[in-house]
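With one protein chain withheld, the remaining protein chains of the complex are depicted in position.
What follows is chain A.
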Amino acid sequence: MAENSRKKRAKILEKKRDPFRSLKIAIGLGVAVIFIFPIIWMLFVSIKPDGFTTTNPFEWFAPPYTFSNYIDLIMNSLILKWLWNSLFVATITTILTLFITALAAFAISQMKFRFKNTIYIFFLLGLMIPGEATIIPLYEIVKNLNMIDSYAGLILPMIASPLGVIILKSFFDGVPQEIIESATIDGCSYFKLFYKIVLPLAKPAMAAIGIFTFIGSWNNFLWPYLSILSETLYTLPVGLPVFNSNYSQAYVEPMTANAIASIPVIVAFLIFEKQIVKGISFTGIKG
């Protein structure tokens, strides 16, 4: 309630202050429509009869509609498999990243051991090593580990995130010392302290890093493009170009494939918009 009335007051103030408010809102709406227009167009093309094409822009949005393209593609292509691969790889990458970065960050934040600062700085160095510039030797290393063309090869090289360690360490540093001390006095082991007390407190930071990692993995192109050879192991970004080819005149099938790849993330975004936005401003500002 208080939040609501505060917002209302701000709105009234803004109206009084800003003579161009309506114009700005109109511009905002115009830009917003331009931004989502290609996505709406994609969805409409995907429900046109197969082989449809037109030079009249309005015809793209007019009936007749059909969902047979979706059924066709799902039955006769690997697209669901690729969707599954993308989801699986992104989920496992996120879980493993959270797991190993939280453990390391906890040790650096709360435990006593020698060379702690040296180790922390050594981990931070990773921030300055861009994966894109080490992709050739990485390929050679993963090849020697026999992990080219496997889930393990897709996932494991992506999980050691120095940014995750930094963010979680600074979060763990903020956990009140009394809580930790009283737990230690009660004879709590470090593992128990970690997953019973510190980890639950770190939920917002974990969520932010998790969202960040998931989106990064979901959109990763270069590494899967290099390291995956079999079609059954493709992730969506690598698999979709199979349907699309430059200057092909067929619209409907490729757009259906794009729509199948996009609908789950659009739905997830609409549900989790608030958390995603929060997660990005959290990690983005730190990073």
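Keep in mind that, in the parts below, a residue touches a chain if its C-beta (ideal position, glycine included) is under 8 Å from a C-beta of that chain, and two chains touch if they have at least 3 such contacts; residues count from 1.
Throughout what follows, contacts and distances are computed from a predicted model.
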*Identify the UniProt protein name of the omitted chain, choosing among "Cytochrome c oxidase subunit 3", "Acetyl-CoA C-acetyltransferase", "Tryptophan synthase beta chain" or "Carbohydrate ABC transporter membrane protein 1 (CUT1 family)".*
"Carbohydrate ABC transporter membrane protein 1 (CUT1 family)"
*Sort through A:137, A:176 or A:200 and give me the one touching the missing partner chain.*
A:137
*Option touching the unshown chain, where A:47, A:73 or A:159 are the choices*: A:159
*If the missing chain were put back, which residues of chain A would it touch?*
7, 10-11, 14, 17-21, 24-25, 27-29, 31-33, 35-36, 38-39, 41-42, 45, 53-57, 60, 99-101, 103-104, 106-108, 111-114, 119, 123, 126-130, 132-141, 145, 156-160, 162, 165, 190, 194, 215, 218-219, 221-222, 225-226, 236-241, 244, 246-247, 249, 251, 254-255, 258, 261-262, 265-266, 269-270, 273, 276-277, 280-281, 284-285, 287
